[in-house]
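For reference, the structure discussed in these notes is given below.
Only one protein chain is missing; all other protein chains are in place.
Moving on, here comes chain A:
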Amino acid sequence: MHKTDSIPMAERPERTQILWTTLLVAAACAPFVRYLDGQVTAFLALILAIRLLALRWPAALPNRWIRALLAFAGLGNCLAAYHTVSGQDGGSALLATMLVLKLLELDTKRDLRLVLILLGFLSVVQFLFDESFQLTFYLGLIALGLVTLLTELNGGLGAAGLRPALRVSARLALQAIPLTLVLFVLFPRLTAPLWSLGFDSSKGLTGMSDSMEPGNISELVVNGELAFRVRFAGQRPNSNQLYWRGPVLWTMNGRRWTPGAPPSGWQEPARLIESSEPIEYEIVMEPTKQRWLFALDMPISEPEGAAISPDYQLLSNQPVTALKRYTARSVLSYRTAEPDARVRALALELPDNVTPRMRALVEDWRTQVTDGRSDRADDWTLVQRALAHFNRENFYYTLLPPKLGANPADEFLFETRSGFCEHYASSFALLMRIAGIPSRIVLGYLGGETNAFGGYTIVRQSDAHAWVEVLIEGRGWVRVDPTAAVDPSRIDNRAATELLGAGASVRFDLGEAAALARWMRDLRLLGDTLEANWQNWVLDFSAQDQRRLMDRLGLGAWQEYGLAVLMVLAVSLTLGGILLVLMRERTERDPLEQLYARLCQRLGRVGLPRLPHEGPDDYGQRVAAARPDLASEVGGFLALYVPARYGERLTPETLQRLSDLLRGFTPRTQSVQSAFRGKVTASNGG
């Protein structure tokens, strides 16, 4: 207390300044909460609450000892949550904690400035977690508020009060734009991803994994997050043809499908014997930390840095750890080459928990009597019969399947009979292998939502799907989607909404008729378009793009000297330009003069420029004579301006009123006819 008393009044922060700073800190922390541990969030909320209460009841402000205790508690809290206070998570949690604690110790304006500057740092740290346009925009607003408060606090540039300070900081922000652009374009790109520095922006990624067991696709299906965006070069195929091919699974251990070891020496390239016209498309894929790239079934050309595996997976040479953009071509109908015996053997391997009733079912299909013929059915007929079985029998499609025990395939086929794509695909592939038909599982996505605003298709995690490929003699690998065989009347829509709890992005099917639903959908798609463009133009601006841009600007030769030199040059040029503008401004900094200059400029645009030697009165009279329609507006302005300028009766109100008058003043060039009429009136008056 004694310390506080010795501080001069002028150096103590005002109550409103503390209030605004606290609110700004709270606003800046709000999006961060998504990535913070719950107990850290709780601590932040507690301290912010104490701070706000102390504004109302100053006695509630903890003294030095309690503050020290709180600081230790905050440190302990972070340690308890993350077991470390370094690294991306622990470090930023500690930063947020300490920043909020500093709010309890705002004895001088210097403290307030410190908080605001740290807040800027905390804002930037958030980009390690999220680079979306939304957050960038939000943090831009926070930065504007921050500069406003700093300006107001320093009383700089004659800005006393928040409103003028806001105007000043808005102008600063506008002036910063060219510099930002120059830095954005020229700043050397890091070719090594940030995670090599111990930071990881792909934290907590949800996405497809390279194995399949009951439950892991249903996790995805409730996840509304983006998987990738596709832009088709030509016509977009129908949704039921959009099978986005991902990992291919060969081995089943009774419960779980895994890729399995490829037969050694399997070098034969993927080969299509027949194919339709290829379609071309560009995909911007979210990071997965996996190597596979999604491509439409079947890919025929690989992008740079990727290859098509023998089982037609599009595999990148490196794991996708950052946003990945690639162009691929696919054919929708095809006939694959037939693999050799080793591959067939791999596709026929059975787990050891195949039950007799499964074998009996398959045998039944094989020997079923159709059309009076009793000879053994061929492979393709068997596939048809299996699909018919799923359709005819009481199979349900639900996202809330009952729990399965040790032998999920058997239990699903004969007891529970409800499940979703992974259950169907898994058991179908297994049944095919029992029947001696080589089969494998393909994971990927099905369909996608068309975004008419951006002209692209959005594929989300919730579009995740699994299907089966069977090898048929003479036809190669054929895609079979057993899930699609389930009778539509037995698809349990209700399940989706039940499973999706609060917070998940539920895609209600409210029907196209509901206007609100349509608007919501449009709004969502519009937001996604914005985000896609942000990714396209900002996040995805790579070193190669930079080089290409330099070449196009004719600055390619400069690259020998290094981008850094170019950047320094550009920045100094920009700063020099700003300095010039500032110096010019100093000579006519007088806001009153600027307003008058703007009036003259606007009149100049309609052919009535002020002569350099013309005084305001003479000018006003000349304007009034030439344009009687403008006389009252110009006269009103000059009646205020002249005494303010020459009588030096300038008050902020006058300035405001002049500025208001000017805002409404946009003279238009007069048509010949009305100009003539004006002249007549003038001469009559004279």
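What we mean here is this: a contact is a pair of C-beta atoms (placed from the backbone, for glycine too) under 8 Å apart; a residue touches a chain by one contact, two chains touch by 3 or more; residues count from 1.
Here, contacts and distances are computed from a predicted model.
Trainee: Can you work out the missing subunit's protein name as recorded in UniProt? Choose among "AAA domain-containing protein", "Cbb3-type cytochrome c oxidase subunit I", "CoA-transferase subunit beta" or "Amino acid ABC transporter ATP-binding protein".
Mentor: Not shown, but named in UniProt as "AAA domain-containing protein".
Trainee: Which one, A:E14, A:D364, A:D617 or A:D660, makes contact with the chain that was left out?
Mentor: Going through A:E14, A:D364, A:D617 or A:D660 one by one, A:D617 is the residue touching the chain not shown.
Trainee: Which parts of chain A are in contact with the chain that was left out?
Mentor: So the residues of chain A touching the unseen chain are 611-618, 642-643, 645-648.
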